[in-house]
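Please find one structure pasted underneath; my questions will follow.
In this view, the complex is presented without one of its protein chains, the others remaining in place.
Then we have subunit A:
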Amino acid sequence: MARVSISDGAAAGIVLAGGRSSRMGEPKAALEWHGSTLLHRTAALLGRTVDGPVVVVRAPGQELPALPAGVEVVEDPVEGLGPMQGIATGLATVAARAPIAFVCSTDMPFLHPAFVQRVLRVLADLDPAVDVVLPVARGFPQPLAAGYRTALAELVAKLVADGQLRPAMLFKQCRVARPDDAELLTDAPLARLDPDLDSLVNVNAPEDYAAARRRPAPQITVQRYGALASGGHHGPQAVRAGTLAAAAAATGLVLDRHVVAALNGDQISRDPALPLVAGDVVAFLSADAGG
């Protein structure tokens, strides 16, 4: 899966972790899903998808579960002002380093990089006068699975300062593209990898979470190479795994210092918590490949 960057700079990823989780009754960020927490998974998925910074925005003093290496954490200055505050903080944090950002919440266990890329590509390819790509899919506008120009940071902050705390107020003041399900799914990789746009499923209540947990881990393909393929382990193998460690275990390997994995022929990792999504291809190589 290609990582997203655009010609005049990188794309950023912003995860809003500061919601109250009141219907869930416990912090959503720390909920476990197939081997990692929802927050770790979301942040790491953005990390493997965008070229620019990945930022988690939390409420003042909010405790977070462990995060992937390289992910930055920033704090909302004020608690309880909702997503607009988080969007303002997140966009301001990355504005100098990336012209566009994908903004999402922490409770989307099925978020797929193909969806993130689809949204960011729409934004990157559009006339620069368009400020936001707001999917209107699965029946609703999705401001927390949307692409924003980071130059909006000041406007969003001003709206928050004026007490305009609903994203709809922002969308009134800037130019918004609103792709629907059908338009989003004209993208072949997205149509193949997330045909029902499950990327947009979020877990708000315990029953949502229970349903999400009942769904199996993503179906991926693993292949062992070189000495790791000895003993009849040649060729691709379909397994279900939500993390790199689970993928290794599914093919009978342990991610020790002698093994690395290449994700979709691209990023090389030995991070056991690296999240995997449907359609991923994981190549396990000897760590001493080369020579």
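Here is the rule we go by: a residue touches a chain if its C-beta (ideal position, glycine included) is under 8 Å from a C-beta of that chain, and two chains touch if they have at least 3 such contacts; residues count from 1.
The rule is simple: contacts and distances are computed from a predicted model.
Novice: Looking at UniProt, which of "Phosphonate ABC transporter ATP-binding protein", "Succinate dehydrogenase hydrophobic membrane anchor subunit", "Aldehyde:ferredoxin oxidoreductase" or "Acetyl-CoA acetyltransferase" names the chain that isn't shown?
Specialist: Looking only at the record, the undisplayed chain corresponds to "Aldehyde:ferredoxin oxidoreductase".
Novice: Which listed residue, A:A30, A:A95 or A:A229, touches the chain dropped from view?
Specialist: Of these options, the touching residue for the absent chain is A:A229.
Novice: Can you work out which residue in A:V74, A:C174, A:A262 or A:A278 touches the chain that's missing from view?
Specialist: That would be A:A262, which touches the missing chain.
Novice: Need a quick check: the contact residues on subunit A for the chain that isn't drawn.
Specialist: Residue positions of subunit A that touch the missing chain: 1-3, 223, 225-227, 229-230, 234, 258, 260-262, 264-271, 283, 285-291.
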